[in-house]
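Missing here is one protein chain; the remaining ones are kept as they sit in the complex.
Going in written order, the chains are labelled A and B, and every chain counts its residues from 1.
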Amino acid sequence: MSNSKLKKITSARLFLPIVCLIAVLLINVIKTPDFFNITIRNGVLYGYVIDVINRASELVILAVGMTLVTAASGGQDISVGAVMAVAAAVCCQILSGGASSVTAYQNSLVLAVIAALLASALCGAFNGLLVAKLNIQPMVATLILYTAGRGIAQLVTNGQITYIRVESFQMAGGYIGKSPVPTPVLFAIVTVVIVAIILKKTALGLYIESVGINGKAARLVGLNSTMIKFLTYVICGVLAGIAGLVASSRIYSADANNIGLNLEMDAILAVALGGNFLGGGKFSLIGSVIGAYTIQALTTTLYAMNVKADQLPVYKAIVVIIIVTLQSDVFKKFVESHRSKKVSVAAEGGQK
Amino acid sequence: MKQKKKMTSTGFLLLITIVLFFVMYAAGMVIFADKGFAKPQMFLNLFVSNAGLLVISCGLTIVMITGGIDISVGSVTALVCMVMADLMENKGVSAYVAVLAALLIGLAFGIVQGFLVTYMGIQPFIVTLAGMFFGRGMTAIISTDMISIKNEVFLKWANYRFYMPFGSTNKKGKFIPAYIPPTVVIAIIVVLIIAVLLKYFKFGRKLYAIGGNRQSALMMGLDVKKTMFRAYVLDGFLAGLGGFLFCLNSCAGFVEQAKGLEMDAISSAVIGGTLLSGGVGTPIGSMFGVLIKGTISSLITAQGTLSSWWVRIVLSALLCFFIVIQSVLASAKKKK
Partner (left out) sequence: MEQNIVLEMRDISKNFTGVRALSHVDFTLRKGEIHALMGENGAGKSTLIKVLTGVHEFESGSIHMNGENKEIINHSPQEAQANGISTVYQEVNLCPNLTVAENLFIGREPRNKLGMINWKEMNARSAKLLESLNINVPPTQMLDECSVAIQQMIAIARAVDMKCKVLILDEPTSSLDDEEVEKLFVLMRRLREEGVGIVFVTHFLEQVYAVCDRITVLRNGELVGEYETKDLPRVMLVAKMMGKDFDDLADIKGDHKDKKAFSDTPVIEASGLGHKGTIKPFDLKINKGEVIGLTGLLGSGRSELVRSIYGADKADSGTLKVNGKEAKIGSPLDAMKLGMAYLPEDRKAEGIIADLSVRENIIIALQAKKGMFHPLSRKEMEEAADKYIEMLQIKTASRETPIKSLSGGNQQKVILGRWLLTNPEYLILDEPTRGIDIGTKTEIQKIVLDLADQGMAVTFISSEVEEMLRTCSRMAVLRDGEKVGELEESELSQANIMKAIAGGDEK
């Protein structure tokens, strides 16, 4: 009885992401007892947890897009980091009017933001066209922008790092007025809520899952799978653009080489950690969000253990391989045959 | 039996590539005549600066023929360079042992990735994406600073020259023979060996059969998994060897080294006629792909005012163009 209960718990959708999050948090609490302490300094919230939640914001936004793309097309968009850089470059270049450092906007902020989001939507549409219309493997298709994206961003900014030293520009990555909560956190929450509402208030979620699970059947019940896949890539592009703007605001500049660097890997990892199957189909948005926070907690922990930024990928790569191995059919079959062997042994023992 | 040699669509792609290469190079000779494009050495330099890439794209061609992919090769190159530099400079190991280490690293990547792809059935893209991050991260763990190689034996290899009977004359009318370093010799030998392996040995033909139709290959009694595993191991080994050649060019190890090399290798293979869906491709084709990449960067360097980012962008555009053509050809074939 207790066995079946345990099985029920372990097979629950959010089991994996929550366990991982708890594990990472536990390590942190042991290492730094004041991990959960939150204080208010200079009128803003301050503490390890706040730091993790704040820094995870871009990743959360990316993970949302990555989840949709994964569910619909059974592949991942590895260009999101580069698209972030493009969006940041477009936005800053318009704001600076071409100068390398400005202290006042040369053009309107609204125009810059809209242009940046349009550019990232265009990137997403490009990926979507290759994947949905031309049936190219998602990762190969997005490899093109993965490499070219940063180059395009460099071209936009003429190869320089464009600084926007205007207070209002820094708000997106810092604090709005006297708000004690870092703005990126708000961005992440608003993004997740909006996407969740879209999924709730339209049938998009159901469409995406249907297309990802059985494209043929989806077509026969009247779904346009090409359009739906395309749409997920556009959404993913726009979300990458938003993440890019937040990241750019944090450093009040567009650094084409470093904005969103290696974040595509983290986003894929967040989706996998969230209990989503990387081969597409059913998905859990909230799982990916928890996954994203877990990754950031892990990153912060590793930083605390004096691991350098360049070295982080090693640990993340190992985690990815472990997760996809656990998800693989071969592994599942192996476990099943092992289990059935055990059962049959037990049954024989019972007979004797 | 009379037979007209018909042009296959894949042969057509390769022809486009070869013509494209010569047109681009000829254009360079006309537009940048003053930058020495007409000199034999300039042509040989395409090989000199891309020797490592040649070897790596051969490996990539092999896995792509089976329908797989490997995006870890750039990181493997960085790791190999770093390990060699670290061993020789900080650990006092001889150059020979360092080379051995380089090859072993490549082999290890090949074995682990091959196992995960073939026997665990995980998508090659995910596996090698992890491999890519792992390699780059390990490089940083060894050292985040640049290590220059000063080992005498190693530098002797790096600076050795095979002089050619032809060359050019400088302003003072003195004859300067063209040359190639040992890296080019190794790279060309590797391309030839792989070309022969793929055309004249069972292993090679099995790769094509698997890429063409995996189910059929299985039904025809071929050992599909073993062959695929070996393809990844060979690919890993070539990445290690390519890394070594790369190191002979750079004589240093640093974290950011060979960044985006996987993209160069993949686009070279695709531009050289390798199908992303598998079953088609040749090392010679990929070599022309590499030469096109080399020509693009020579042209952009010669032009002078364009930033080096243009190389990547032009290459990506070219890759995109070829991918779209492949996809269109494939769907046209289906309809037929």
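Everything that follows uses one rule, which is that contacts are C-beta pairs under 8 Å (C-beta built on N, C-alpha and C of every residue); 3 or more make two chains touch, one makes a residue touch a chain.
Only a predicted model underlies this, so the values are computations on that prediction, with no experimental measurement involved.
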{"item": "Neighbouring displayed chains - absent chain, whole complex", "value": "A, B"}
{"item": "Among B:42, B:209 or B:284, the residue in touch with the chain that has been omitted", "value": "B:209"}
{"item": "Touching residue (missing chain; options A:194, A:217 or A:326)", "value": "A:217"}
{"item": "Hidden partner chain, touching residue among A:41, A:178 or A:201", "value": "A:201"}
{"item": "Missing-partner contacts on chain A, residue numbers", "value": "201-204, 206-207, 209-210, 213-214, 216-224, 281-282"}
{"item": "Missing-partner contacts on chain B, residue numbers", "value": "1, 3, 6, 8, 196, 199-202, 205-206, 208-209, 211-213, 215-217, 219-222, 279-280, 333"}
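The rule is short, and it goes like this: only the chains that are shown with their structure count from here on.
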{"item": "CA centroid of chain A to CA centroid of chain B, Å", "value": "32"}
{"item": "For the chain A and chain B complex, residues of the former touching the latter", "value": "75-76, 78, 130, 134-137, 139-141, 143-148, 150-152, 154-155, 159, 262, 265, 268, 278-279, 308, 310-318, 320-321, 324-325, 328-331"}
{"item": "Residues of chain B touching chain A in the complex", "value": "69, 71, 116, 119-123, 125-127, 129-134, 136-141, 144, 255, 260, 263, 266, 276, 307, 309-310, 312-313, 315-317, 319-320, 323-324, 327-328, 331"}
